[in-house]
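Just one protein chain is left out here, and the rest sit where they should.
Labels run A, B and C following the written order; every chain starts at residue 1.
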Amino acid sequence: MELILLPLLFGIVSFFIPGRWGRISSLLFAAISLVAVTVKLFYFQPDVKEYFVNNTGTYVLGMTFNMAIDGLGILMLGLSNLVIFLVALSNFNREEASKPSFNGLLFLMQFGLNGVFAAEDGILFYMFWELTLIPVFLMLYWYGAKENHKNLLTFFLYTLFGSLFMLLAILAWGAYTPSYDYNKLMYAAVPSQYVCWIFTGFLLAFAVKIPLFPFHTWQPPTYSTAPMAGTMLLSAIMLKMALFGMIKWMIPLSYSALKFWQLPVIILGIIGILYGAVIALRENNMRKVFAFASISHLGLIAAGIMIFSFDALMGSIIQMVNHSLIAVGLFLCADIATNRFGTSDLQQMGGLAKVAPRFGFWFAVTVLIALSVPLTAGFIGEFLLIKAVFEYQAVFGILAALTLVLGAVYMIRAYQMSSMGAPKITNVADLHWNEMLVLALVAVLAVFLGLYPNGIISLVKPSIQHMLENVQDTTNLIK
Amino acid sequence: MGFSTIVYILLLLPLLGGLTNGLFGKHLPKQFSGALGTGVIFSAFLCVLMLFNHVNEPVQIDLCNILRFDSFSLEINFLIDQLSVWMSLIITGIGTLIHLFSMGYMKEDEGYYKFFTYLNLFIFAMLILVLGGNYFVLFFGWEGVGICSFLLIGFHYSDPVKGISNSLAARKAFVMNRIGDAGLIFALFMLLSTFGTLNFVDISERLSEGVSMHHLTVLGITLCLFLAATGKSAQIPLFTWLPDAMAGPTPVSALIHAATMVTAGIYLVARSNFLFELAPLTQDIVLYIGIATSLFAAFMALRQNDIKKVLAYSTVSQLGLMVVALGLGAYTVAIFHVTTHAFFKALLFLGSGSVIHGMHHEQDIRKMGGLKKVMPITHWTFLIGTLAISGFPLLSGFYSKDEIIGHLFDQNPVLYGVIMVSVLMTAIYMFRLYFLTFHGTFRGTQSTWEHVHESPWTMTLPLVILSVFSALGGLLNLPGLFFHEGAHWLSGYLHGAPGMHNIVHETPNFSTTLGLMAVASALSIGVLAWAYQNYVRRGSVAKSDEALNGWEKLSNRKLYWDEWYDWMVVKPIEWLGFQTNHTVEERGLKSGISGLGMLTGKAGNALRKLQNGYVSSYLSWMVIGMILLVVFYLLNGN
Amino acid sequence: MDAVVVIFVTGLISLFLGMYHKPMLALTSNLLGLSTAFTLFFLYGTYNSVLKSHFFSLVYDGSGVLLSLLSIVMTALVLIMGYNSQSKDRSNYADLTSLMMFSLTGALCLIGFRDFFMFFIGLEILSIPVYVLVGSRRGNQASAEAALKYFFTGSFATAILLFGIALVFGATGSFNINEIGFAILSGLYTPELMIPGALMILAALLFKVGAFPFHFWTADVYEGSSKPVLAYMSTTVKIAGLFALVQLMGLIFGNLKGNWEMVLYVVIIVTLFLGYLSAIQQKSMKRLLAYSGISNTGIALLSIMSGADHGSRNIVIFLLAYGASALVLLVVAQFAQDEENDLEELKGIGYRYPFLGIALLIALLSLSGIPPFSGFFGKLLLIQDVLVNHPVLSICAVLSSVIGAYVYIKLLLHFFHKESTLKDVRLNVASIIVITVASLLLIGGWLILYI
Partner (left out) sequence: MPTSTPINIDFYIILATLLFVIGAFGVMIRRNMIVLLMCIELMLNAVNLLMVAFSSYYNNADAQIFVFFIIVVAAAEATVGLSILILAYRQLRSIDISIFNKLKG
């Protein structure tokens, strides 16, 4: 429970810590929660669901406030705490870190995220889900580019639009059970013609958040006008909520909705892969390149999840973790490059690696990780995902694999245009120690997970298998 | 010391060398960095020699398991057999020499330690590639060499003049290779779902046990594997990156883009011989692609004026020859040509490097000439290399090439004729290169001439050693023509590799072999004589770009191949990218969303018009509303 | 009943206190009266018991008690808020409070009505003082115009209501809800009279709560009235009206045979969208609240689709949240000098004054239906009940919430702008109290579900 409540406490406290101490305290707070989750992870029994709150029975509104973590939950908790730590660390030398409101929002965000990953009750899940939106929204507003009202409104309304349908879905689902408790929902006897609608509601929310083509239009402008921390939070962890939600909340429904939705969503995912990649090929705004790259990456993950097979889910989970890492790394690099050149236009950049060699090196490492070269987690993830898609439908697999090629083109292009060639600026600051630490941590973790994906797999295997077995049972029951 | 220990030491040496240089190289003296880099590779070479002495049966060394599922698992293991050891020998052996050469060549470069880091890491990746016991590990090395190649091609990325083009060349190489990699990935998927394992030994055993496979599956797998090979080994349609890759420093071209990395594709196909043998259609495709590549590349080399570009096209052409051998199922022969080619092409590249070094980074042969006086060692070694590649009798290239041609003649005399054209052109452009560089009068500026000098011993020693091997390398696989004992030693040796022993090839008969050899020798000598006549006696020089006539222009502009790709692939994709962004994203989806927003605003304004401020209108609305209520109520009420 | 009397007497006392021109005295006595009434309700009415009057047909069941308590609290907050707003000219503060007290008496009658006598009397006692209140801004043309409009439309609606009541009486021969309900259930009524009558009563109530197509008065009247009066109208008046509507539909008319669903669908769906769509371009807080109030009414009307028991329970939290948010917004709007185009002036107020900022954040998020604020739970309860039987309505509610969020979040961005042209504002005790209480209601008000 401390994992959920600590960030709330930190968030509230941070609002009152004056600027001078803000940057240190935020780093400290983030480190504390990271350590807490690491310790938990260390002693965690993957095959037992650990309840923080466990109310049984029926309550007003059917809300039980139940919270629990299984293997998947603790992994996501760890990921969110890690990302928050990385965000706090990468902001350490920036002006934002000395603003109480910034730090406060950061930890409130963490509170919401941790809640989403631990919620074991439909309504509670929705509440935490929306709760994450507010801090990041305010952060984007206060610390983002000046004239971003329109983008922000689009972002907010779009995500709200999706998530309200998820709420409807949860409510409809809960109408067939005494409470919204996850276990109860899992065994709810929903008439099969409604399952598809409920599934659709969830899908809409997740599709907007991920974002899946064609629900992505809020994303590139938001990413390119957001402050670095906001972009990182959005892409590294907020959209993971949607992927996590797809796994945790859509699998129990998949037994009769899948035959209707599987193919369309996979097709949308594949289109997203190609669409994002093709746009990224020609985009000159560095942040937008990475934003479209993100769409491309996530299309693959979403398609993989929709296959709902064990291997594909494992691939998706590994790739989720990996994508968080690369998102932090890439957007940090993009921000640094943008800062140094004073523009995010790739055509006005050049030769940064020469004048800032440490940046050049770590940026290259990050790009390679993003290209999912072997030995990194991305390779394992993409390998499993493309394999799963390929086995589902060979043509899709081949299209999905174009991401390997196109990804190389736009990533290397971004690197080459920004860092290679004759330097267009001189006398710039190289990486600050905290930035280097972030990129190094990202690299180390990506390589570690690339060599030892069994760690993640053994952690989440019991919970995923449990879910899939349940679906199998239900399917048999229906037959 | 067990095999596994040796293999681990062998792999760790270049890795450690690379890491040491990478982490501390900035603070180490240059000589030390270079010596360290060279030393670890030499030690690795010694390790391989130990393996070479002991290898007998294929030995699989299991390291760990990366991913374990019920349906399949991904393991890291190494396979020590004749093929991998032989490749390792080439890699570490040539690698040592090129490292040594680099110590001199890169002396003035500020990224000295970085260069050795990359080189060592490249050797590491290449060793992983050839020693890997399954396709998964092979893929690790495969990507690893690609990355190192990228880094090394773009080594001078910040050069004020050539920086951009260097980095673009690196980008091109990486992307082209990536296309091939996608093929390899698919091969992996298909192999996994067919066999549940990726181990070479297991797959070959399953196949020899007669596991039935759908012919389309085999076709798919082999085509994907070959796609990967075309990427790495610069075959049509993915060859265009290799000439551009000459932007890298010359030792890199020698090591990566001539001797080792580009032969990874050949290695991959040879390694997968058990699969290719089951797919005759793929073999035919391989054969024709090889012939086409060999022919076109040789043609393109005819009128290149950059000393390295000539060698680059020659590499593509020679790789084509190897692919021909693969297509004929003569895997050992291909490896034989890989070996001899590694010797003479490394020699030629290093020789050209020595020339470039002496000429202060001038690469245009139109500004050279008469260098044999000032650079005697380079000249003589280069001559040996040229003779070897042109198939001059009794030198290494003569034997390996002849063997391929012999096999081809056996199968298809028409194709033999075609490939002879390529061989002829090879001799022509090589002698042209040699004579224009070393004979005649110097065509550069006077000030350059005064500074032209022979290279230091670190550079000439590798040249000498390589020239010895280039001359005598043919002994490795002498045709049965001369001896019966010890003939085809290399082929026999390589038969120990998985799957190889199942492949039986009839060697051409005595008289055919002799006849073919005679033709080849005649060609080579004839061209030599013609070239001497043309370039030395008549003193012809290379024309300037404007003076080229039709076919020369085609050759010089590489058949406009890059332009074709630009026009057919790059431009459409970029157009697509632009249109997607501009039309679909901005005009379509985004304005759709903002249109919705505008629509709500418009609707709001329209509604506000109803609110006109007159009480009577409000009252009328109330009455209308009540009537509407009644109407709706009665609509289908009772 | 005792509570209703107490409030009426308090109103009378304020009327006399008006002679002394001591606003503080009036406020104190009113708050005393309100708290007594609150206590009486609280003591005798718990959620599951029925508080019955002996003399008149006033019945307060669980939700009735809760809503009465809510109206009392809201009125108290409005009084405090009004005390603040009248700081320049408080001479008639006591008179206005007494009017509000009388109106509250009517509201309580309307909440507990069990026959059409009480219904009619309650509605009129609720409305007539408000006509006066709307016109209470001296020498203000807008105020006079608003009062005029409210009066004429209101009287018209009253006439319609009465005609409806007469017809219903004609159809059944009784004014008593239970008897009418029984008659309807057993089919002993004249449908030719009953159905027009029911529709006319419905129309009059829809007028009171401001639903399409009887909503036209709201924006104009809200704009013309002072902010406390506006607050009163959008809290107590709305609470009483909506609850009466729910009771009426749930207890009697819902059982009428006929195509009620079609009628209500049209009314609710148009109301849902119309308000927010018109609110998008507004420059004045009052008009914006008026229009957003229309859409909120639309959502509250969902409760009449889910039967009497559920409907009245579901509406409590929603009305609490809506009223509290409106109070916060209006108190903040009071800080503007310009009464009409106040929004432009208030730019950045939330960023400059974090206390106000947090309150605004909570209020606007609650209005947008973002958890964990009461507004979310209110909508949740309402939608939860209609979802399975009327999915179209719930989807429309969700879509209108998105448009609403657009309105509110734009407002939020406006308030939270980093640059502000705002003149310094002085936070006074009254507004701090109102804002704090309202924010607490927004944060924790939904917990009354668990009582």
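Keep this in mind: contacts are C-beta pairs under 8 Å (C-beta built on N, C-alpha and C of every residue); 3 or more make two chains touch, one makes a residue touch a chain.
Because the structure is a prediction, the values reported are computed rather than measured.
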| task | Write out, one label after another, the shown chains that touch the chain missing from the document. | result | B, C
| remark: From C:12, C:148, C:262 or C:358, the answer for touching the chain not displayed is C:148
| Per the touch definition above, residue among C:169, C:265 or C:355 touching the missing chain | C:169
| field | Residue touching the undisplayed chain, where the options are B:530, B:564 or B:614 | value | B:614
| query | What is the set of chain C residues that contact the non-displayed chain in the whole complex? | reply | 116-117, 120-121, 124, 128, 131-132, 135, 139, 141-142, 144-149, 151-152, 155-156, 158-159, 162-163, 165-167, 169-170, 173-175, 193, 219-220, 223-224, 287
| chain B residues that touch the omitted chain in the full complex | 608, 611-616, 619-620, 623
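Here is the rule we use: only the chains that are shown with their structure count from here on.
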| query | Chain adjacency by touch: line, ring, star, complete or other shape? | reply | complete
| query | Greatest Cα-centroid separation from chain C: which chain? | reply | B
| query | If you average the Cα atoms of chain B and of chain C to get two centres, how far apart are those centres in Å? | reply | 78
| field | For chain A paired with chain C, centre-to-centre distance based on mean C-alpha positions, whole Å | value | 42
| task | For chain C, jot down the residues that touch at least 2 other chains. | result | 406
| note | Interface with chain C, chain B side, in the complex: residues 597, 600-601, 603-605, 607-608, 610-611, 613, 615, 617-619, 621-622, 624-626, 628-630, 632-638
| remark: In the complex, chain A touches chain C at residues 59-61, 123, 126-127, 130-131, 133-134, 138, 141-142, 149, 152-153, 156-157, 160-161, 164-165, 167-168, 171-172, 174-175, 197
| message | Quick check: in the complex, which residue numbers of chain A touch chain B? | response | 150, 154, 158, 214, 216-218, 220, 275, 278-283, 310-311, 314, 350-351, 353-354, 364, 368, 373-375, 380, 383-384, 386-387, 390-391, 397-398, 401-402, 404-405, 408-409, 412-413, 416, 419-423, 451-454, 457
